Structures are given as C-alpha cells and as structure tokens.
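Below, a portion of the complex is reproduced, with chain positions unchanged.
Labels for the chains are A and B, by order of writing; each one numbers its residues from 1.
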Amino acid sequence: MKLAMIGLGRMGGNMAHRLVQQGFEVVAYDRDPAAVAEAVTKGATGASDLAVIPDMLPSPAIYWLMLPAGEITEKVMREVGGLAREGDIIVDGGNSFWKHDLERSKWLKERGLTFIDVGVSGGVWGLERGYCMMIGGDDAAVKHIDPILRALAPGPGTIPRTHRPKTQGEWQAEMGYVHCGPAGAGHFVKMVHNGIEYGMMQAYAEGFDILKQRAKQDLPEEMRFELNLSDISEVWRRGSVISSWLLDLIAIALAGDQSLSKFSGKVADSGEGRWTIDAAIEEAVPVDVLAAALFARFRSRVEFSFADQLLSAMRFGFGGHVEVPQ
Amino acid sequence: MKLAMIGLGRMGGNMAHRLVQQGFEVVAYDRDPAAVAEAVTKGATGASDLAVIPDMLPSPAIYWLMLPAGEITEKVMREVGGLAREGDIIVDGGNSFWKHDLERSKWLKERGLTFIDVGVSGGVWGLERGYCMMIGGDDAAVKHIDPILRALAPGPGTIPRTHRPKTQGEWQAEMGYVHCGPAGAGHFVKMVHNGIEYGMMQAYAEGFDILKQRAKQDLPEEMRFELNLSDISEVWRRGSVISSWLLDLIAIALAGDQSLSKFSGKVADSGEGRWTIDAAIEEAVPVDVLAAALFARFRSRVEFSFADQLLSAMRFGFGGHVEVPQ
C-alpha cells in the first residue's frame, strides 16, 4: 500500500518511518528539504513539491497531512484539495479543531474527495510504542485505509485484555485505534482525550507540590517532612491506584533532578484544552477539573495578574492593608 | 456605661473613639503607650497596665479585646481572665478562629466569667459608617452589652427596609448587629462573611482582568477593545445588579490609577478564608468558588510553582516540548 505523508516533523517523520518499517511505500513531503532527505534515508520516497505527488500515487490516492493545527493545515488542505483527483482520500492527522473538520469535509466532498480526521496520541514515543488513534469519517474510506491504521497502531501488546460479556469478533479498539463516527468525531474524541490529560497532569502536579512544600520552614517542626519525590513517584508506579504512563514520565523526570530546575514553570497550552471547555459548555456539562487545569496553565505564564492587583487594591480600600505577603 | 477597650490599633482605636463620641466611658489600653495617649486625646481614660483596669471599672466589668487573632489574643485573654472578677464579661472582637472560642468560653466559665465573641466587619471605614457585628454568647451577657453594640453599629441608615411578611417588633439586624447564637457563633458567621468576601472579590478581579486583557495585541484587531476600566467600574455602581460596596472601592482605586501599578499582585490571606473551607468540608458543602478564590491568593504569592514545573516536565517527557510560552 502506498500513501503520501505530508509534514515530516516530530510526529509525521516518525509515522513515515514506522510505516516504511512495516512495508508501506511512503511518499514523503515537507517544505523543509532536510526533513525530506531525512525521510529518504529511512526508506521513504522524497517529493520535492506538493504538485508532483498526485502522479506518484495509485488511485485512489491517500494523502496523510501531519501538520500543526491552524493556518498551515488550512493552507495545505486547500492546496491538496486542489491537486487531488476524484475519489482520493485526504487524512488530517494533526490536532485540528473538530468543527473545522465539518467544514473541510463538506468542502472536499463537493470536490469528490473524502475527508478523514485522525486524532493521534503517543507523542515522541509513538515510533516505538505505536500511535493510539481516534478516527472520524465515512465507513468505506476508513475501511480502505485500515492497513495503514493497523500498522501505525500499538496493537494489543501486553496490556491485559478487558473481559467483555458478549462474544464479539475482533475488537478494533484492542489494537489501539477506533473509528469513532463521522467526520469530526475522531478529532472530537482526541480533544476530550487531551482535556482529560490536562486534568490528570494537574492532579499529579498539585499532589507533588503538596509533597514538596511539606518541607516549608514556616510549618511547625513536627508537621514538616523532607520527602524524596523521586522515591515516591517510583513507588506509586507499582500496585497503586494512580499508576499511569504520565506517572512513569514523572518518575523519569524526578530521577534526573528532583528540583526540576531546568523548567521555568511557564506552561504552554495547545488548543485542545480550550476546545474541551467549549464542548462541555455547549453540552452544559460541569467540568471544574478540566477548566481549572487549563486556567492553571494560563496563570503560569504571567508574573502577576491584574486580577491579583485588583484584590490588593480592594484590600487597601477597605482595610488599609498594604500587602506584606506571607 | 463604661468598658475597657484593650488593643488600640486601626480597629480598636476607632471603636474606642466612636464609643466616646456616643457618650460612653472608655478605659483604653494598648501595649504601645503612644496608642493610649492618642485615645486619651479623643476622650478615653488611659490605662498604663492591664493590671490597673479591674479597679477602674464598675461590676460587672466589660473587657473588649480588639487584638490580632492568634497568639496575642490568646495571651491577653489569659491575662485578663486572670485579673477579672466573678461575673465580668470578656468580649473578643478580633478575627479569632471560632473553634478557639469554644475552648476559651469553657475556660472562662470555669472562672465565673462570661465570654462573648463579636465578629466585626467594616474595616477602616467603621468609625464613620459604624461596624457591622455578628455576636455569639449567652443571652444575658449579650443583652447586658447591648448599648455598646448599638452604639458601634451602623444603625438603619438610608438602606431601604426589607419588607417582612409578619409584623414583628424592632428588628435588631436592621441596626447592623445580630446575636447569632452561643459562643463561637459570632465568629463563625463572620468567618463565612469573609469567605463570601473572598469569592466576591475574586469575581470582580477576574471580570476586570478580562476587560483589561481585551486590549491584548495578539487578538484579531476587530476583537480587541481598549476599555476604560474606571468608567466601567463607575457605571456599574448605578442601577446594575452587581453594585456593591466592594465595587465602590474598585471605582475609587481605578479613578486614581487604572493600571494599579502600585500593587505588586501578591495578595495576603487572613485565616478566615481558610477556615471557611474547613467548615464547608466538615459539612460536605461544595464551595468551588470560595476555594478557588483562596487558591488564587496562594498562587499570587509565588513567582512560579513546582506544580507548573512538573507540568512542563511531563510535557517534555511525552512530547519533547520545550516550553516557549505563548
């Protein structure tokens, strides 16, 4: 099977690599020629220009876009939509906003093309571990690219099988990918995945902060502990209710440097945490934890906030308080 | 009527002053002789030492302690409890933790003394506006000090009267003070008052922050507004649902300097916000807003948090992200 991988960054490059490893023919394109050259060394066929790709692929052609969400995806989607031929399949594997999928899918359909959205989790570890994928789009098209999905997916691995009451055939989800619904559904599910990720990360972060601050000098001595965070993260990995892959990563980080001094404490957020709140509000679902996790990141990026200044101004107004922070 | 005012800081000094103005005899004591001298110029009788006060008061003596909550109140309460004579009344008008009242009340009762706790709101404006008071303690003793309470209270003022369905006698609460229940109840209600205050302040603070950041250069131009926060705070004072005294204070602050540049953004918290969360947890009452308001103050006092560093460490772990804050 043959496909074009468009966008060869951290994610796209590794995915092309994994597909080549599994016997696929991959036409690799990136606007950076060095990235293309790198992919070629891994066994892909390089494309110097988007325009040459249609002639390098069998029909229906499969274009897999692996680009940063936003303007670049929009631009390249338009270009590929212009180049592609009737019946071709265009996959957006980036972190696009699922509502954009609805428009793109419609626009492509009007041109006789089929759109598939694939939300991909797995980060830089995916080359080795496989990519967990959530897919949206028409049944036939998703079925057509199934070999690709299966090759990228982690497979069942050593994860214990979930007992299911009714006998059922092969369970796609056990392979690590799942067709969630029509166009947009894949990115929707991936978005919620990331929303949960924010909440889980913040839960760990707050917990470890409590552990660390327990050594604070202003606590009464008998209530003060100097805790070894590296040991604690490690011990929780085995047998505890809160073991997870995120905790594995915490253990790795803390084993290297318990003070995490190389991290400034300013934390970026990608769109998905924000869109998750938006989706929840549309549905009137209370999401206190997911929202608080997002807001903590916002707060991390400013030295002080106007809100805090206004609190002090009010305190000064009613109590004559001049802040001498505790 | 005569009483001793012990502690002549911002609150106690003004309360002594207000009482003298209303015809009370006030024995004024503070460990700082200058504060005593100041009270004497306002018409109080100075006391150079706690020990001389018992002989300066009629029986039953009324000791009104107006001290910072915590160790100082504990220490002076012990001293006064040792000096006072059977039947005397000891009032704690500070911001003590209500559970301490339970112990102090018991301890004083064993010595034949009566404890009253008075939670006082009004800040530095109380001299002029009067003090809103929430009172706990035995009926008889609270009744005994009623003239003092009435003199300190704001009185009905120009605030519109609340219509009450059943004809009732004079309504103490309309005078701006209320006997809430047994010992501890006054400080309990004052504590919740402050908890609410935290929540309201944070609501305003977040709202004004949204208004201010609407001028951010990274927003699309047509979605950007340069808003005059001083005008907005002023307009909301009249006819709007969110008019309040806190908003009056905001308007004053913003009329002076819209940028609030003299406030660093580090915001202290007194115990009451914390104790409110404690009380809510005891009762299993969800208090998302009151807790978030407290946590925002905690966050304001650190430059960056270990929690945030750990988020970045995880992001680096799974995605190779090096934070370039947005």
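The rule is simple: contacts are C-beta pairs under 8 Å (C-beta built on N, C-alpha and C of every residue); 3 or more make two chains touch, one makes a residue touch a chain.
Just so you know, these numbers come straight off a predicted model, no measurement behind them.
K.L.:
Count every copy of the one sequence in the whole complex, not only the 2 placed here.
P.N.:
So the full homo-oligomer, as given in this file, consists of 4 copies.
Here is the rule we use: only the chains that are shown with their structure count from here on.
K.L.:
Round to the nearest whole Å and give the separation of the Cα centres of subunit A and subunit B.
P.N.:
Subunit A and subunit B have C-alpha centres separated by 47 Å.
K.L.:
Could you pull out which subunit B residues touch subunit A in their complex?
P.N.:
So the residues of subunit B touching subunit A come out as 10, 123-125, 201-202, 204-206, 208-209, 212-213, 245-246, 249-250, 252-254, 260, 263-269, 288, 292, 296-297, 299-301, 303-321, 323-326.
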